[in-house]
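A short worksheet on the structure shown next.
All protein chains but one are shown at their positions in the complex.
Chain nomenclature is as follows: A and B, assigned in order of appearance, with residue numbering initiated at 1 for each chain independently.
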Amino acid sequence: MKLTIQVNEGPYQHQSSDTAYHFTKAALEKGHEIFRVFFYHDGVNNGTRLTTPPQDDRNVVKRWSELAAEHDLDLVICVAAAQRRGIVDDGEAERNGKDATNIAPGFRISGLGQLIEGGIQSDRLVVFGD
Amino acid sequence: MSMLHIVNKSPYERNSLAAAVGHMTDGDTLLLIEDGVYAAVKGAAAAGSLEGKTVSVLGADLAARGIGVDKLVDGVSVVDYGGFVDLVEATDKSQSWL
Partner (left out) sequence: MSDIKKFMYVNRRAPYGTIYAWESLEVVLIGAAFEQDVSLAFIDDGVYQLTKGQDTSGIDMKNFSPTYSALGDYEVNKIYVEKESLEERGLTLDDLQHLVWEDEDDDWAEKDSIRLVSRAEMADVLAEQDILFNF
């Protein structure tokens, strides 16, 4: 089964990103293919490398980056939602005159078309949100 | 064609359980995750909404909230994340009632 996952909420505020992560991991363990994980609305905040969560709790951002590295996942952050919320990579910093970037490893910023394409190319779309 | 209806909010906080149940057709499955698992507690007000429905509950979310499986409405299946994946595969599409 080829899956696209949509994550609508940011780290810690809602359980959505956690559930999406555990679901994605379980799907990979069962041998399914993750076509894309698309982060929308506040979900783009899963892609900042500047979080410092307490040591005794899970590191939501790092966990996604590590899963992406281990399984060559395509973690896409919606550009429009990212611009609104301040998730910035080199390209966006240059385009929009920002003096810093904050994108976490394994994530890339791209358009909503990537979500649509995920829907078209995958067998299933599963949405995690509030 | 069957649908997986996913509900992640408590029925006492949000109307998403009612919305899900109101739009289920024969052969569909309801999956309760996150705060949605509270709907499956026996003897609570929302339990009646589950009658006649095929219901699964994510075990990890029950355990997190201290809900023992003995507290659940009869006939509900407890699944793990792997079981969640299986449900997505077994149905044609999912509808997340947020």
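Definition applied: a residue touches a chain if its C-beta (ideal position, glycine included) is under 8 Å from a C-beta of that chain, and two chains touch if they have at least 3 such contacts.
Since the structure is predicted, the reported quantities are computational estimates derived from the model, not experimental observations.
Listed residues B:M24, B:A44 or B:V78: the one in touch with the omitted chain is B:M24. Among A:Q6, A:T19, A:N46 or A:S65, only A:Q6 touches the chain that is left out of the view.
The set of chain A residues touching the chain not shown comprises 6, 8, 40-41, 80-81, 111-113, 115-117, 119-120, 125, 127, 129.
In the full complex, the hidden chain is touched by chain B at residues 1, 3, 15, 19, 22-25, 92-98.
The rule is short, and it goes like this: only the chains that are shown with their structure count from here on.
Listing the residues of chain A that touch chain B in their complex gives 1, 3, 8, 15-16, 19, 22-23, 25-27, 29-30, 32, 124-130.
Against chain A, in their complex, chain B makes its touches with residues 6, 8-9, 33-35, 60, 80-82, 84-86, 88-89, 93-94, 96, 98.
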